[in-house]
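What follows is a single structure, and I will ask about it in a moment.
Only one protein chain is missing; all other protein chains are in place.
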Amino acid sequence: MCSRCRERCHRPRPPRPALGLALALSLPLALAGCEREARRLELPPSAPLAAPSKAGVLYPGPYASAPVRVTAADPVVRGQRVEENAYAVSQGKRWFRWFNCSGCHAGGGGGDMGPPLSDDRWLYGHELPQVVASILQGRPNGMPAFAGRVSEEQAWQLAAYVRSLSGQLRSDVAGGRSDAMGSGEPEQRREREVPRPDAAPPTVR
Amino acid sequence: MSLRNEEALRRLDEAQRLVRADGAVLDVGALPSFGFGHRSLMWWGTLGLIAVEGTVFALTVFSYFYLRSHSSQWPLDGAPPVLLWGSLNTAILLASLLPNHWTKQAAERLDLRRVRIGIAACLAMSFLFLGVRVLEFQTLNTRWDADAYGSAVWMLLGLHTLHLVTDTFDTAVLAVLMFTGPLEGRRYVDVSENALYWYFVVISWLPLYAVIYWAPRWP
Amino acid sequence: MSEPPADAVPAAEAARLHATWSDPPGLLGRLASIDHKVIGRRFIATAFGFFLAGGLLAALMRLQLARPQNGLVGPDLYAQLFTMHGTTMMFLFAVPVMQAFAVYLVPLMVGARSIAFPRMNAFAYWIYLMGGLMLYGAFLLNVGPDAGWFAYVPLAGPEYSPGKRVDFWAQLITFTELSGLLEAIVIITTVFKLRAPGMALHRVPLFVWAMLVTAFMVLFAMPAVMLASTGLILDRLVGTHFYNPGEGGDALLWQHLFWFFGHPEVYFIFIPGLGFMSALLATFSRRPVFGYSAMVLSLIATAFLSFGLWVHHMFATNLPELGKSFFTAASMMIAIPSAVQIFCWIATLATGRLWFRTPMLFALAFFFILVLGGMTGLMLASVPLDLQVHDTYFVVAHLHYVLIGGAVFPLFGALYYWYPKMTGRLMSERLGRWNFWLFFVGFNLTFFPMHQLGLEGMPRRVYTYPAGLGWDGLNLLATVGALVIAASVALLLFNAWRSARHGEPAGDNPWQAATLEWATASPPPRANFDRPPVVHGREPLWEAPREPRHVKGLATDAREVLVTTVLDAQPDHRAGYPDPSIWPFVSALATTVLFVGSIFTPWAAVWGLAPVAIALTAWFWPKPHETDAHLRMERAPR
Partner (left out) sequence: MATRIRPLQRRPHARGPEPRTFAAAALAALVLGLLPLAAVAAPPFGAGSQDALRTGGPQAALILDLWRLLLAVCGVVFAAVMAAFGVALWRARRGTRDTPPELQGPLRGEPRSARLVAAATGASAVGLCGLIVASVLTDRALARLPLSNALHVELTAHQWWWQARYDDADPSRTFETANELHLPAGRPVLLTLHADDVIHSFWVPNLSGKKDLIPGRTATLALRADVPGRYRGQCAEFCGLQHAGMALEVVVEPDAAYAAWAERQRRPAEPPTDPQAQRGQRLFLAGTCAMCHAIQGTDAAARRAPDLTHLAGRARLAAGTVPNGRAQLAAWIADPAAFKPGTNMPGHRYAPEDLDALVAYLETLR
């Protein structure tokens, strides 16, 4: 449309030699496409999640070095699969709205009563299993525990979406703008916030 | 207008005299090897592009008013675009019609010297215009991702800028060719059609200017 | 009827012409070819390739629907299947294949040495091919679009279609529309400026008229969908709000823009079919089509009216009643120009001397199928009735009756008819008849029951349906019909493949037809005509020869064509033509990188422009020896 293609004279050139190479290089990209686009509609139902014990909420703290093991056999593999899947992340976005996470963290995760989710501060760890743990176990000062309240799959999807709010996910996996009023910059266009190592837990009020 | 038509007819008559029917064959060997205006293929190609792009502009303007008809206030949020740079640019564009017209006529007279001067002037005005365009984008008072009004305004201005950029590039390539050669008669046809396209870019800007800058000020 | 060789061209001159207009050797030469016959053949073959792919997807859908609650295909794949099927058939087959035939035939039918803007023509083909390959590559990688070929927002928008599936769809639209628009410009310019001397507008063959009208429709309709899909991809990638009701956008804006294109699109698939019909019926009735002026005016009227109907796809949305009544009237009135053409053809048949060959059979089937599809079209034009059958299998039946009856049957006839011109050999008549009858029976078996299914409440685009609603038997019948169609298309392919080497040699004019493409060899020489013809009437090969017969004086050692005036086709000037060039191909490649890259990052629209600009500049830049040749022949006007 934009180029005004005109018939003029020309000078032929030798062909592109590196076409095959480019094709070979594009193969991994293509496989990434497969992973990004799968809709896993027939996952078996999640294993039962233990209801949160009243005795004491597991509190790994902000400096937890090792990822918290949740319930899946290999959370890293599982998390990676969720975080590379656009459909899973978009389902996470759906749960974020449905379960009223935006009630405290605001629509685009900008923070309100609860802490913002779109900045570089991660009070309880920024890695996916840590975020899952925060969701399932709850955190002091108002974050309820969702273990038993959401299925495990939903927890992973939610956590992946939460991480997309601060640009931790690939832009071709993170979501676009919402069909709603002002929800901030689309997740896929957010700059990646590098998690700050010195984040401190909030003072207990 | 009628003068131009007579001119065209006269040229056509001349062409007819150059064709000889000789028994079974029609000898066209004496015909010219290029022609200006609607005689040339390039004129039709350019006209086709103008039709396409004119339709795109018209539909974009339709979308703008369609969206506007669905909201109670317009702009949805914030102030209308700043008038200064857009109006200045309109003046520059209108002024550019002069060197453009001059160049077109020079090309049709195969006057290389004037074509060179004219095309350089056109190019200079294009760059000036593009420079001011950057300021226009900065004073729109909205962003493409702010709301539907912002999206529509950016779309209008973006589409027009795209045409400006391509035509500026086109003019630049032609200008280099006119200065360095190799030259043949058809190059003058190219210059003439390039000028025709610039007419379109300028004339299509006037409604776009009215929509972008004045529609939000219209109650 | 064949020309006496009295004024035949000397062999040396023909050889010189051949050398001048040939492609360079080797693979590079093939990629550099700008010969409209080469491009046209590739274009046709590519479009049929996509037709087969789209057909296979349809067969898979029919297998899934053969019985209720079938488990062959799940909802995710099914959504991709019907989206790909619709997208393929509309954007990669129906429109391109018509333009492909025009690219091959129009220059021959108007007696031109070449097509207008041959490099742009090659570029348009490459863009089309690369766009199609991109879409199918994506589909094979599970990135096939899944929001329907109409991609209604918000389902196709950023929130409800995660990932890149719909982005690939939107970019495919950019590819095919770019290609279609460029081809439209090429065809219009060819018809207006490159006609043989004497072929005034009132002597232009009806097929060429149909393609001209189609090209004009493309010019004004396609920008709408390009704008719509640009808005969609911007919404999805950079967060604009064209279709976001939360921020002042509107979901119905998409539907208006899409159908402002989508309805004319039906007609620019159908009008070339009408052109095929006129060509076939004239030849096989051994007389010109009755009512030339009425036919041309009907084509133009159809084109105009088709822009006023788009809302009849949106009757179920909440639109004002008065507006709907207007669109009902307009949708019904468009039947009149089509009716005029059908009546004229029946008059042609009644007064002709009918010769029943395979192409004629396909043309005759048009009457039954298209007229039936037209009747259901009238029903759909009625607002109340449309509210019941809209988005049901009734519409599926209707649109296939119109598009297959109105376009694919004539197209298959056209393939049998012009195959000998393209290859020099006739297709097998025996296989052709089998092909025809299987297709005719299979088609009706598949699609007729769908009328009833729609009335009985079966909606479209469902991947399965419950048993017991009374839909089982008719669905099974439709699936059986689909298999018959598959067999018929397989037979067509076999026939085309086999006839290419074993077919009966055709000669210049195997059907003793009237139009200029039959005045040259089969397949035509590189320069199309050893000497371009001069035309004195509407049926140049049927009328008694008159002098002058041929054009002389065009260069033989350099590419040169004769440009004529728009209305009367008087010789105007000789235009030097460009040589083959690899740059259209490279430009298409660079454009593809730009388009595909911009799916993933908006910045690709910036850095991707540089290679495109370089390739286009290289394409335009004059080559010294070519300039020398042009200067040698140059004569300034006046």
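Letters A, B and C name the chains as they come in the text, with residue numbers starting at 1 for each one.
The rule is short, and it goes like this: a contact is a pair of C-beta atoms (placed from the backbone, for glycine too) under 8 Å apart; a residue touches a chain by one contact, two chains touch by 3 or more.
Owing to the predicted nature of the structure, the values given are computational and were not obtained by experimental measurement.
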Open item on the list: Using the touch definition given at the top, which of the shown chains does the missing chain touch?
Closed with: A, C
Task: Residue among C:Trp437, C:Trp542, C:Phe600 or C:Trp621 that touches the chain left out of view - done: C:Trp542
Task: Touching residue (missing chain; options C:Ala14, C:Leu155, C:Ile300 or C:Ala618) - done: C:Leu155
Task: Hidden-chain contact residue, picked from the options C:Ala15, C:Ala45, C:Leu140 or C:Ala339 - done: C:Ala339
Task: Missing-partner contacts on chain C, residue numbers - done: 68-71, 73-77, 79, 147-148, 152, 154-155, 159-160, 245-246, 250-252, 284-288, 290-291, 294, 316-318, 321, 324-325, 328-329, 332-333, 335-336, 339-340, 342-344, 346-347, 349-356, 364, 367-368, 371-372, 375-376, 378-379, 381-392, 444-445, 448-449, 451-452, 455-457, 459-470, 472-474, 477, 510-512, 514, 539, 542-543
Task: Touch residues of chain A, complete complex, unshown partner - done: 39, 41-48, 51, 91, 94, 98-99, 148-151, 153-154, 179
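Following the convention adopted for this analysis, only the chains that are shown with their structure count from here on.
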Task: Pair of chains joined by the greatest number of C-beta pairs in contact - done: B-C
Open item on the list: Report the inter-centroid distance (CA atoms only) between chain A and chain B in whole Å.
Closed with: 47
Task: Whole-Å separation of chain centres (CA-atom averages), chain B against chain C - done: 30
Open item on the list: Give me the residue numbers in chain A that touch at least two other chains, ranges are fine.
Closed with: 1, 3, 6-8, 177, 185-186
Task: Numbers and ranges of chain B residues touching at least 2 other chains - done: 41, 45, 49, 52-53, 56, 145
Open item on the list: Under the stated contact criterion, what part of chain A meets chain C in this complex?
Closed with: 1, 3, 5-16, 30-31, 33-34, 36-39, 41-42, 86-87, 89-90, 93, 171-173, 175-182, 185-186, 188-189
Open item on the list: With touch defined as at the start, can you tell me which chain B residues reach chain C in the complex?
Closed with: 11-12, 14-16, 19, 21-36, 38-41, 44-45, 48-49, 51-53, 55-56, 59-60, 63, 66-67, 70-71, 76, 110, 144-152, 154-155, 169, 173, 177, 182-186
- [ ] Quick one: which bits of chain C touch chain B in the complex? Just the residue numbers, please.
- [x] 6-7, 116-117, 120, 181, 184-185, 188-189, 192-194, 197, 219-220, 222-224, 226-227, 230-231, 234-235, 238-242, 244, 247-250, 253, 256-257, 260, 531, 534, 547-554, 560, 562-563, 565-566, 570-576, 613, 617, 620-622, 624, 627-628, 630-631, 633-638
